[in-house]
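Just one protein chain is left out here, and the rest sit where they should.
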Amino acid sequence: MITASLFNSFSMPAFLADPSAGHGEASQHLAQLAEHAAQHPNAGPKWVLLIVLLPVLGFVLNAFYAAFGNKSKIPAWTTIALLATAFIATLSMFLSYEGTPYTVQAFEWFNLHYGDKSFVANFSFYIDKLTILWMLFVTGLATLIALYASEYMSHDIGLGYCRFFAAFCLFVFSMACLVMGDNMLMLYLGWEGVGLCSYLLIGYFYKKPSAVAAAKKAFIVNRIGDLGLALGVYLTFVHFGTVQYSELFANETLHTYINAAATGDFSHIPAQAQWIALLLMVGAFGKSAQFPLYVWLPDAMEGPTPVSALIHAATMVTAGVYLIARFYPIFLVSEHALPIVAWIGTITALLAATIGMAQFDIKRIMAYSTVSQLGYMFAALGLLSTTGAAFHVLTHAFFKALLFLACGAVMHGFAGQLDLRKLSGVAWMKGWGIVGVTMLVGCMNLAGLPYITSGFYSKDMILAEAFITPGYRMIGWILVFTAILTAYYTFRVYFRVFVGPQHAEPGDEHDDHDDHAHGEEQNHDAGPHGDHHSDHFHPHAPGWAINTVLVILACASMLSISLAYIQKAEHHGWVGSMVAESSASYHSPYAAEAHYAHVEHTDMHPVAGPVGTAAPGKVFGMDAHAGMILVSGLGAIFGVLVAAYFHGPKGWQGLFIGGRTESDKCRMDAIARRAGPLPRLAENKWFVDEIYAAILVTPLRIISHIFHWIDKLLLDGLVNLFGFLPRVFAWVIRPSQSGVLQGYAVSMAGGLAVLLFVVLVIVMNSGGAA
Amino acid sequence: MNHLVQAIDSVQLAQLAFPSEMPATVLAPYLFVSAAMFAIGLIGFLTRKNMIIMFLCTELMFQAAGLALIAFGRHHLQADGQTFVIFVLCVAAAEAAMALALVVLLFRHRESLSASAWKELNG
Amino acid sequence: MEQIISPIALYLICGLGAIGVAFALPRRGHSGSKIPLHIVGGLVLAMAFGFAALVLGLKATDGGNPLPNYFFYPFAAIGIGASVRMITHKRPVYSALYFILTIIASCGMYLLLSAEFMAFALVIIYAGAILITYLFVIMLATQAPVGDDDEDLNDVDAVAREPVLASAIGFVLVALITVSMFRGIGDLPHSQLSSAQASDGVLAVLPKKIDKVLDRAGLLEEGWFVSRDSETGHAIIDVDARTIQIELVDGEDTQGLPIVLASRTLGPDQWPEELSAQNLDRLGYNLLNDHPMMIEVAGIILLMAMLGATVLARKHIELEEALKAAQARKLGTMFDTDESNSVRSQA
Partner (left out) sequence: MSQQTVLLLALMIVPLLVALRIAFSKNPDTGYRPALITSWLLMIPAWKLIADFDFSQGATTQFAYSISWVESLGLNFSIGMDSVSLLLILLSVLLGPIVVMASKTAIVKDKRMYYAWLMVLQAAMVGVFAAQDLLLFYICFEFTLLPMFVLIRKFGSTNRVAASVKFFLYTFTGSMMTLAGMVYIVWFVAQPDQLGQWTLDIATLTQYASNMSMGEQTWVLLAMLAGFAVKVPLFPFHTWLPLAHTEAPTAGSVILAGVLLKLGTYGIYRFAIPLAPTAFFEYAPEIAVLSIIGIIYAGLICWVQTDIKKLVAYSSVSHLGFCVLGLAALNVTGFSGSILYMLSHGLSTGGLFLMIGFMYERYHTRDMNTVGGLASKMPIWATFMVFFAMASVGLPGLNGFPSEVLCLISAFQSDAAWSAAGEPGAWGSSLGPWFAVFAGTGMVIAAMYLLFMVGKICFGPLREPEDHHPHDELPTDLSMREIITLSPLAIGCILFGLQPTMLLDAISEPVNNTVVLVEQANGLESAPTRVDQMIEHADEHHESAATPDHHTPEGASHE
């Protein structure tokens, strides 16, 4: 009921009320570009295919290594080399891009002709700036993380190592298909492909039941989203008659709809067209772990950390953002899709942040923070700021990968220990300095400390958008609050794990170089094992590969600040320039005005939807951007301070006011004990998993069992009954078959008599012969 | 009295052609006898256990059928009835030959003529 | 035409018959009762028979219709009585003999139905051949009872199986057959042929017989014959008008047709007394002309029956292997000697 009223209370802001805003033109421009691509299919340079082919080659090679029992690091080096080449190819694709999208075809895939219609979806690729943007960080990060993994996975050298890198390559291939595909089926192929790789990599330690369960959960929850996506794709084809981007974006019908939406009048856009966006949205929610389908992502941390970093933080989970950005025109013609996206994103951001605050497993905290940050991106998309979303995707990719890899380094070094209560002062340990510093960089970015972090700029763009868009101020406030929480939980991790007194309890992972190390520890006797760890444990510090990658990523995080300033005037920065001229180029007129013109938008009352209480573009009476710098910057600092107060080490450098003496005793613990059920609820993730189990999984399971019994007893019973009836009948009449000749003769005579009688009756009734 | 004269007339066997049409009232008693004989044959077949008697009863039923055939042929003034009785006779003879051979065979196996001695086919 | 016999009466008769037969069928254990049950059954059956005769007779005389010949009644009575006795008698030999009696009674009825050939054929084939075979088999296959008492008889012969049920079914069946038969019997179409055509129509196909009879009656001079249809070869004779065309023939032409010199017609007054078709003529003609296939079928049936009976009744002789070998050797030498003999004789 609440949701229903919520939906009714808002609808799509009529962003095109002002004809001067130029979106009709943008739409026209897009159509021209797309049409150009449609008229010149397969016009791009063929070497672009390398980006896709190299990972496939990597997969095949790794499979061969596995088949021939390779026991060296060659799989890793092969992968790194190939992915690096792919990255270079992407770079050259970026550099050689001339402003018009083009397609490159590998081979024909679907080609069904009937009548004058056809269902065409080829194995070909559509290159525009959005694609390039995504592919740059996908291939770049993949290369770096492969390097990292070459060291991280070294205890699994052998079959597992090959398996890991094969799946890794397959993932990059799938991601490339997802991002570069020139039609929705290619996107779907990539979409499912990354799902598969995610499944394989989460379940990498397949002997651990929890890993298997997490992998299964990830795949199935994603599959629910995929169902939405698939239906959306099918409906697109059914409605627009094509799934190819170039034709779709040049589709006249679509532009008719966009023009209709520009007037704020959605009543003439058929429901079918509006449903497409809603269905695609479900897919995006699944892949990008948005409420209510986010539950798989925290569990996915069962996988090796490089996987968490690449797939579950930087690239795959942003596929939902890419999807919505790519199909922005379709989302625009849906009255309710974008508002729902905005609200779901906001709710997810808040919910995940609250859960993240109360977790103790540092990887899970990062996972929830990922969910939360993805919520930001979705909110941005819903607020018509694809630029903001894309920028946040980019910065988030860097700093979250960094954070994960740093956590992974800790995990690697401390035998799988992830509990922040059992680690302390890691940064001060020998050989862990680089990890400590880079972790700090990552945390600052995630917390969004003002001006000095790229995370601040991207988040600020989203928050400003929320405040200046009429009717969405509430979202803005929620996101600001979430930003404070984010700062808190981020630095909670940092303060507890990386600074403070040096203390470490190793995890339960046996660190021998065994192929099957991760599964077999359960079979070992726990007692002596544990002693061994606590008494003689020496964390082994990260090697050069890990450190190099961490440093590069930290630098990248900091350097991406500059992106906000490149081409700031025209496009909101470099990312904006990449998003512009793609199908995602519909950025909010409000933002445009706020940024460039500083004009008061007194006359911009939307046709549909309620008007915000404050005049658009004003925060605390200031320009939205300036106001945001104030609000979110202060909020972030506030969050860090709170974290320091509750979790900071006592007297740490004499600078902060922390009260933690040992790793597991801090002020927060005392408060949490007294705060009633709330912290426990948050720690248990608001029991969302349990609720799902209770209202979805268990009933479904029960229904399945009921079906099983129905099948066994009722349906099969009926069949058996039909088989049984003749037997009963036979049992009844069998005695009549006495075997005595005269018995049969009697029945023959009797039968003849009956027959005659019947004939006689018929003759008499018909008044026959007599 | 003229009935008696008529009777003697028709027994003159020299006068062999069909003397005249036979009305239905004359046909009916013959058919009645035929039906009765058939019924008796049937009952005999159903009740008697001796296989030879049973075969005799089938012969009796053949006789009943033959009588009806000839009576109808006479009624219609046609020879087909008699022709069929010839056929019936052939069948009866063949049946008798086979049946008696069978009876002998069966009797050799069971030392009994009872039809009930052979009931391996019971269900 | 109305029903010959009322169904109610018919059911009654059949009911009586059923009761009678049921009583009359053989059984054990009634030696104590004063009146033997089969006597009672016989009486009931006689009642049924008499009642039937009465009903049929009354019905016929009511409408002024003719009744069957008086000889019919004794034949019918003997026939039915003998057949009842046949199925009720405890000794198979007697049954067979009673069956002969039934056959003889049927023969009588055949005679009344102007089927004298069939009557005699029946006696010869049935009574003479088939029943004798039966008697042989009865004697072969049955152990002769030790004494004359019923108690000495086998159960097989002495006890009827389900007499009541069988009688009921049998007579229900017969009641239904007769009811349905008698419903339509009055409406049976009469023969299209006149009586003369029926009996003498066959004469036309027997020209040589006509020639012979006319010749014997002195109606044909030298060279005269009955006229024959040039195509079919039938005699030109009108049995209704009782006229016969005769002609004077002088040899044959080149195509084998007779060269007719003169012809005239014999009137009804000149129709000789003896000129009539015998029953046998008609039967033979009918059999050979209308039902030739039946002869073939009957022949095959009889042949097969003969073979079957031979195979079935053959006694399997179990020979030892050695014995077989000896037999074969013996046969072999026999052929050898034959061969050598013939060779020698040729030489």
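Chains here go by letter, A, B and C, matching the order in which they are written, and residues are numbered from 1 within each.
Convention: a contact is a pair of C-beta atoms (placed from the backbone, for glycine too) under 8 Å apart; a residue touches a chain by one contact, two chains touch by 3 or more.
Bear in mind that the values here come from a model prediction, so they are computed numbers and not experimental data.
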Item to check | Visible contact partners (per top-of-document touch definition) of the missing chain | outcome: A
Checklist outcome for this item: Among A:36, A:73, A:239 or A:503, contact with the omitted chain is made only by A:239
Item to check | Among A:671, A:715 or A:761, the residue in touch with the chain that has been omitted | outcome: A:715
Item to check | Which of A:101, A:140 or A:193 contacts the chain that the document leaves out | outcome: A:193
Item to check | Among A:36, A:73, A:216 or A:421, the residue in touch with the chain that has been omitted | outcome: A:216
Checklist entry - Per the definition of touch given earlier, which of A:151, A:335, A:505 or A:581 contacts the omitted chain? => result A:335
Next on the checklist: Across the whole complex, list the residues on chain A that are touched by the chain not included here.
Outcome noted: 4, 7, 107-117, 119, 123, 159, 185, 188-189, 191-193, 196, 199-200, 203, 206-207, 209, 212-213, 215-216, 219-220, 223-224, 226-227, 230-231, 234-235, 237-241, 253, 256-257, 259-260, 263, 267-272, 274-275, 335-336, 516, 519, 522-523, 700-701, 703-705, 707-708, 711, 715-716, 719, 723
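Here, only the chains that are shown with their structure count from here on.
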Checklist outcome for this item: One chain's C-alpha mean falls closest to the whole-protein C-alpha mean, and that chain is A
Item to check | Highest-count interface - the chain pair sharing the most C-beta contacts | outcome: B-C
Item to check | Furthest chain, CA centroid comparison against chain A | outcome: C
Item to check | Euclidean distance of C-alpha centroids - chain A vs chain C, Å | outcome: 102
Checklist entry - chain B to chain C: how many Å between their CA centres? => result 8
Checklist outcome for this item: For the pair chain A and chain B, the C-alpha centroid-to-centroid distance in angstrom is 98
Item to check | Touching two or more other chains - residue numbers and ranges from chain A | outcome: 742, 746, 749
Item to check | For chain C, residues contacting two or more additional chains | outcome: 161-162, 165-166, 169-170, 173, 177
Checklist entry - Touching chain B in the complex: which residues of chain A? => result 730, 734-742, 745-746, 749
Item to check | chain A - residues contacting chain C, complex | outcome: 742, 746, 749-750, 752-753, 756-757, 759-760, 763, 768-770
Item to check | chain C contact footprint on chain B (complex, rising order) | outcome: 3-4, 6-7, 10-11, 13, 16-33, 35-44, 46-50, 52-53, 55-57, 59-60, 63, 66-67, 70-71, 73-83, 85-87, 89-98, 100-105, 107-108, 112-114, 116
